[in-house]
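Worksheet: the structure to be examined is printed underneath.
What you see is the complex with one protein chain gone and the rest in place.
After this line comes subunit A, so read on.
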């Protein structure tokens, strides 16, 4: 167990983007850079599986999604790789939203009830015969009533159209979510995306950095970011999918970290802290949010 624990700690250290980039040289004298990658991290826990390389060789690993991800995702196979200033992390055959089986009975019953109410909407005549039962049904599902409101008949029909033809056990499937970094650049690609069983060619191919999948007004509740990029000095991290709820990081899928350009290989010696100290902290970018102050 000691070996396993040590390896885990090493994985944590290397998966974190705070790691110091250590430059070494190959036998030919060419400079190399470290890199690392991990498959999934849940609730701030260390990414798993994780690999790290000092740049002199390529390390690969793989495995299944962590059990904690069950409510979010399942069925995925993880592949991670780290080499000379290049790393990748891929999740294949990913199924999102396979959580219903794990939900508590009151939530499952609430969703079943909501489906029944939606099915009966066609026979309802007046607006209050539509809106009252559906909003009641929404409010009976713990957590849903605080973020979903159906104020009009049209909204009710749209909401139910999504719901009644939804196999909620299988909201979306992703053939491959792949994150790659090389030096100070990174890409995230999606392939074979299906939502409710329908192919989504719009979501195939390279995804633009910082793509937000939820509308800005929900940012205080939840954010899903694809291709989240984190330059950090000589390190550069790309996260394939990042889920935040209430400002707190819930999960990261497919993260890769690369070292920066290494113009001057370091002579073999123990890494030391630069004498000049840390770099200057960034100028803040204001964010739109509500945080009452004393005025």
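General observations
Operating definition for what follows: a residue touches a chain if its C-beta (ideal position, glycine included) is under 8 Å from a C-beta of that chain, and two chains touch if they have at least 3 such contacts; residues count from 1.
We take it that contacts and distances are computed from a predicted model.
Of the candidates "Peptide ABC transporter ATP-binding protein", "L,D-transpeptidase", "L-lactate dehydrogenase complex protein LldE" or "NADH-quinone oxidoreductase subunit E", the chain left out of this view carries the UniProt protein name "L,D-transpeptidase".
What subunit A contributes to its contact with the hidden chain is residues 5, 13, 16-18, 41, 43-45, 66-68, 70-72, 96-97, 99-100, 102-104, 107, 141-144, 147-148, 159, 162-163, 166, 168, 171-172, 195-196, 200, 202-203, 213-215, 218, 221-222, 224, 232, 243-245, 247-250, 277-295.
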